[in-house]
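Attaching a single structure in structure tokens format; questions to follow.
Missing here: one protein chain of the complex. Every other protein chain is in place.
As written, the chain order gives the labels A, B, C, D and E, with residue 1 at the start of each chain.
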Amino acid sequence: MSFLGGGRGATPTSGVNMEKIEMAITELDTVTDFFNRMVQSCHAKCISARYADADLNKGESVCIDRCVAKFNDVQKKVGEKLQSRGQANAGGAAGGFGSF
Amino acid sequence: MSFLGGGRGATPTSGVNMEKIEMAITELDTVTDFFNRMVQSCHAKCISARYADADLNKGESVCIDRCVAKFNDVQKKVGEKLQSRGQANAGGAAGGFGSF
Amino acid sequence: MSFLGGGRGATPTSGVNMEKIEMAITELDTVTDFFNRMVQSCHAKCISARYADADLNKGESVCIDRCVAKFNDVQKKVGEKLQSRGQANAGGAAGGFGSF
Amino acid sequence: MTKVIEKKQMQDFLRMYANLAEKCFNTCCNDFTSKALSSKEETCIMNCTEKFIKHSERVGARFAEYNADAMNASQNQS
Amino acid sequence: MTKVIEKKQMQDFLRMYANLAEKCFNTCCNDFTSKALSSKEETCIMNCTEKFIKHSERVGARFAEYNADAMNASQNQS
Partner (left out) sequence: MTKVIEKKQMQDFLRMYANLAEKCFNTCCNDFTSKALSSKEETCIMNCTEKFIKHSERVGARFAEYNADAMNASQNQS
């Protein structure tokens, strides 16, 4: 999950505890959510809604490859922007959006 | 939940344990999610957005009945297709969508 | 959370127990969800999708202020309507939507 | 168990409520020259809410019939 | 741990399934003069499902490559 800037710390260590398991699950949820959004967005951008055929045609396939590359780039750029705004650390982030 | 192909196993048995409770909750969540999506989709298909009136008119009522029937059929057909693709069993399914 | 009609009971008391913590979390989730929907809806209503500029212009700023006011009012009106329909109490509510 | 189910119903109700308010707002409110709801907008919100409830009840009734039929069919098979 | 992951995968699969059925229904079903699916609608549903799976697999393959590259780059740095 290089786009979260936290990938380096996730190297395997001996000794499993509940906190690490919870973090791993949060990470898994985050990647799954990211992947699902990418699938939805690239489906909307690349797949014709006519469904005359069950196979991806050449144009759709190429579009998907480029869409994945762009989606990843956008994710990174948005993350950098949030970080430069001082929003990327968890604690400060949600707090910056109104203190209810 | 006949469309999940798991309804038969859910017959009441004596002896309640945590695992069964968790499964029941997952099942309840799934049916609730299914119902909510059906409500949303049939609302989009059948209900006029003008809101000049608070009652369902004849056309809207008939449309809802047919929409529920079609939505259920689509759910079943998609489930059969996923199953025939060998995606319907939980373990293999998520794994088939990229191994991150 | 005045729009939930349950704000009065949430005054601080001595003695923390699991149930109160769970209720506080549910309340926090509800307010966060409400806030996120308001952000999304007012973004769609007020922010031009051209993104030629990084700042809110005068028209967008005024629109946001009015949008927040209207969104809050709509939330309250819908809540009152649900309550007058006898749907606002948790138990009866979900039950009224089909007994699956 | 009852408690867990009750909590779920509460959460489902709150989600439905938030969803409904959002949908009716998006459909009915399109004029932001004033911060007060116009009477036209208010009528639209009330009808939108009422109609959504009736719609959900009808979908629920049809869905219950469908499930009853499916359950009968599955019992006749076994 | 394995159990928790398995449960997550089950839930992810169920969400994907519900999502897919909803999307294909919304795209393919636009005629409510009958309660039975027309053969045209049925073909559309089958193609929509099949194509979505192939689409997801291709996105997954590209995403895996991207992650492998990112991991290599990060290892070469440290």
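Annotations for the structure displayed:
Quick note on the criterion: a residue touches a chain if its C-beta (ideal position, glycine included) is under 8 Å from a C-beta of that chain, and two chains touch if they have at least 3 such contacts.
Keep in mind that this is a model prediction, so the values were computed, not measured.
The hidden chain, counted over the whole complex, makes contact with A, C. Mapped onto chain A, the footprint of the missing chain covers residues 22, 26, 29-30, 33-34, 37, 40-41, 44-46, 62-63, 65-67, 69-71, 73-75, 77-79, 81-82, 85, 87, 90-91, 93-100. The missing chain lies against chain C, touching residues 2, 7-8, 16, 21, 25, 28-29, 32, 35-36, 38-39, 42-43, 46-47, 49, 51-56, 60-61, 64-65, 67-69, 72.
The criterion applied here is as follows: only the chains that are shown with their structure count from here on.
Centroid distances built from C-alpha atoms place A farthest away from chain D. Here the spacing of chain B and chain E, counted between their Cα centres, is 16 Å.
Taken residue by residue, chain C touches two or more other chains at 97-98, 100, whereas all remaining positions touch fewer. For chain D, the set of residues touching two or more other chains reads 12, 15-16, 28, 46, 50, 56, 59-60, 63, 67.
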